[in-house]
Each structure stands twice: as structure tokens, then as C-alpha cells.
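Note that one protein chain is taken out, while the other chains of the complex remain in position.
The block that comes next holds chain A.
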Amino acid sequence: MHIFYPFFDKERGIMENKPSFIEFNLPSFSIVRYLLNNHQNSDKKHPMFMSFLTRGVTDKNYYNASFTSDLGLRRSDEPTKFFMNNSINLLHNDEQFMGINSTTRLL
């Protein structure tokens, strides 16, 4: 499972490892792949957004205090809003995704 492939993080100007599981054929993962491959340079996103999408892969401590950790954080809307709002900001002017909104489900 621990197979990564090199990925250039343009925000930080460094090479990182992109997780192989992002390649799974899962609904939201297709959006993640598209964003990582096509919207690295956009300024219409939170400065942490691209690093956020690969978070938990390069930061070993990340999941130690996560929603699925034994620390049992409360559920929050924040990751949901953060992902959705940034994705919509990036995709709503993208001609491949014209018409997308928060209710659209992509495969």
C-alpha cells in the first residue's frame, strides 16, 4: 500500500510524495486528482489547500489527532466546507466543469 509517486508542490516549491490511493476510482477522488493536476497555480484558493489535499500522507502525525483517531474529535463541518468551497471556487470557471455546484456529484 505504501506506494507513492513524486509530485511537485508548487506552493512550497518542493517535491513531495503523492499517495497512490488517490488513484482509486472513488467519486471525490476524481475531483482531487483533477485539482492536483490542473489547478496548482490558481490564486483563487486558500494558501493551504493543495497541501491539505495531500495531508496525512507526508505528515505522519496528522492522523494521530484526526476524526478517526483514538482522540475522538467531534465531527465538524470545517473539512467539508474547506474542501467544497475551495473546489467550487476553482472549478466553477473551469470550462470542463461548467455548471458544477455544491450539489453536483462527479464520477
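The rule is simple: a contact is a pair of C-beta atoms (placed from the backbone, for glycine too) under 8 Å apart; a residue touches a chain by one contact, two chains touch by 3 or more; residues count from 1.
Rule of thumb we're sticking to: contacts and distances are computed from a predicted model.
Missing chain, UniProt name from the options "Response regulatory domain-containing protein", "Tetratricopeptide repeat-containing protein", "Iron ABC transporter" or "Transport permease protein": "Tetratricopeptide repeat-containing protein". Residue in contact with the omitted chain (choice from A:37, A:80 or A:93): A:80. Interface residues of chain A with the unshown chain, by the touch rule above, are 1, 19, 21, 24-28, 32, 44-49, 52-53, 55-56, 61-72, 74-86, 89, 95-100, 104-107.
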